[in-house]
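First the structure, in the form of structure tokens, and then the observations on it.
Every protein chain except one is present and positioned as in the full complex.
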Amino acid sequence: MDLLLQLFVNGVINGSHYALLGIGFGLIFATTRIVHFAYGPIFTFAAYIAWWLSGAMGLPIWLGLLGAVAAAVTIGLLSYLALYRPLELNRAPPLVPLIASLGLYIVLENLTGVIFGSGVRVVDVDYGIFFVGPVFFTSIHVWQVGSFVILGLGLAAFLRYSRYGKAILAMTDDPDMARVIGIDTFRITLLVFAIGSLVSAVPATLILVKNGASTHMGFAAVFMGFVAVIVGGVGSLRGAAAGGFVVGLVESLGLWKIPTEWQASIAFIVLYLVIMLKPEGLFSMARR
Amino acid sequence: MSEAILETKGLAAGYGKKRAVFGVDLSLAKGEKLLILGHNGAGKTTLLRAIFGLIEPMAGSVMLEGRDITGRTPAANVADGVAFVPQGHGIFKSLTVRDNLELGAFAENDKGKLPERLETVHDLFPILKERASQVAGTFSGGQQQMLAIGMALMHGPRVLILDEPSIGLAPNLVERVMEAIATINEKLGASILMVEQNVQLSLPLADRVMVIKTGVTVYEGSPEPLRDHVELMKLF
Partner (left out) sequence: MEYLLHVGVMLCLYAILAASFNLLIGFAGLFALSQAAFYALGAYAAAIVTTQLGLPFPLPLIIAVVFTALMSALIALPALRVSGHYLVVISIAMQIIVLQVILNWKSLTGGTDGISGVPAYDLFGLKLDTPELFLPAAAIGALACLWFAFRLTRSPFGRALRAMRENEAAAQAVGKNVLYMKVTVFAISAGMAAVAGVLFARYFTYVGVDSFTIDETIYILAMVILGGAGNLWGSVVGAALLVIAPELLKFLPLPVDIADKMRLIAYGVVLMGVLLFRPQGLMPEPRGRKAMFVPVDAEREESDAETLFKGDKGTKGETVMEGRNLRKQFGGITAVDDFSIELKRGVITGLLGPNGAGKTTAFNLLTGFLRPTSGEIVLRGSPIGNAKPHELVGKGVARSFQDLRLFTRMTVIENVIVALPDQTGDRVLPLFLRPGKVKAEERANAARAMEILRFVELEAKAHDTAEDLSYAEEKLLVVARLLATGAEVLLFDEPMSGLDRNTLQEVFPVIRRLAENGKTICIIEHNLDVIKELCDVVWFLDEGHAMATGTPDELMNDPELAQRYFK
């Protein structure tokens, strides 16, 4: 029972991480229909910038986070402007941006390796360790859950109440109609690339503190984000967040019966089942 | 009638390499209701989308009150008093009626005018007030069309462009929508440019009619001769 409780808490912690990635990736995907695989290496790059500022230069970690956010937003915007935008203007069929994003993916991933070198990079940050009854967690875990709550609620409020937030919802619903009512969809696209990239930098910095940064970690980041979006149902950020928690919990609780080395496969099996049995996602609202 | 508010000269447009509209001259007078008729694939929708800036015209020009607005973005057109109701219920299905109407005024900078306009829309379509918090996608086809027109009015347009507002609606609802369009024209003073396939129910509304066939104008003038079945047949 104690084990199960611990696994549940671990699941919530990892679920928050996946949910954040799902929200960030999903915001870009739902609004622009671009499968932005380079979201993964941008996540990695942000973590390395945080390491460079906090680990190598010795600045406080919050400055590292700030640097990570700035880097992620810059590269996110550049990838749209330099790659996806020209493809859109060429009227490329929908899968072309996806293939191009795979190209950008390996460029950014290996560029990070060339700049920062391979091998794991860690920062030395003191953090607290807590026991609540039999359950163990650290202050970084608290931050992982907390950052999801703060960013999730903040984003929800932004979408719900601000003018630009509503424009994003409108474009997610129907991009053509968004243009009809006079929304500048180019600006909205830049906005979602900026927000989505910003969101990625936060879990990136926390993962750096928790496990250290390695050049290949971007793949898991973007893929789990994508999985969260599909499990939750494309087009709904609440769905993406819920999808992230489902994956986190199933993955963690699965350890109760499944050997550790298979943990990484659990999420993919969930994905396979969802796509085969309920391709519209578990939490999609019946809209049409 | 008075001077033209919206004009096209030799407008050609299409998708990719393919032209669907070949040099259409069109003139909408201030306060006029101009009806464009044509069969499926005649190029009506392409024409409207090119006028409104949703697709780049391949040739020719579009003028609003004498100013050249060819190829201007829809955002600029909306801000300048041109509104467009696209085919097939131009609404945001996942959002509430209230959000939809609010988004209709997205490009309006003077938010002070909105309560008044909202009232106008509510007067015209009371159901939009009664069901303000309902998700628009759950509306019936007719209600969605009313909402789409309501959204277009939130900007106080001088020119209202409608693409087949009758599509998929039962006849009594079509009549209701046509009445609303007539009211918008009379009370709000918007000039109307409307594309239709439903000849019977749209013809009574029109001040003037253009018939387009495979991208070119084949008839332009009074609706009167077209009320005769045989005349119409010849054109199609």
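Per-chain numbering from 1; labels A and B assigned in written order.
What we mean here is this: a residue touches a chain if its C-beta (ideal position, glycine included) is under 8 Å from a C-beta of that chain, and two chains touch if they have at least 3 such contacts.
These numbers come from a predicted model, not from an experiment.
> Looking at B:183, B:200 or B:222, which residue reaches the missing chain?
The single option touching the absent chain is B:200.
> May I ask which residue of A:87, A:125 or A:255 touches the chain that does not appear here?
Considering all chains, including the one not shown, the answer is A:87.
> Identify the residue among A:35, A:71, A:183 or A:240 that touches the chain left out of the display.
A:35
> Taking the full complex into account, find the residue in A:5, A:106, A:120 or A:153 that is in contact with the omitted chain.
A:106
> List the residues of chain B that touch the chain left out of this view.
Its contact residues with the unshown chain are 16-18, 20, 39-42, 141, 167-171, 197-200, 213-214, 229, 233, 236.
> Given the full complex, what residues of chain A touch the hidden partner chain?
Residue positions of chain A that touch the missing chain: 35, 83, 86-87, 90, 92, 94-96, 98-100, 102-107, 109-111, 113-114, 118, 219, 223, 226-227, 230, 261-262, 264-265, 268-269, 271-272, 275-276, 279, 286.
The definition used in the following text is that only the chains that are shown with their structure count from here on.
> Taking each chain's centre as the mean of its CA atoms, how far is chain A from chain B in angstrom?
Going by mean C-alpha positions, chain A sits 42 Å from chain B.
> For chain B, which residues are in contact with chain A within the complex?
Those residues of chain B that touch chain A are 16, 52, 54, 73-75, 77-79, 84, 86, 90-95, 99, 102-104, 106-107, 137, 151, 155.
> Taking the complex as given, what residues does chain A use to touch chain B?
For this pair, the touching residues of chain A are 91, 163, 166-167, 169-170, 172-174, 176-177, 179-184, 235, 285, 287-288.
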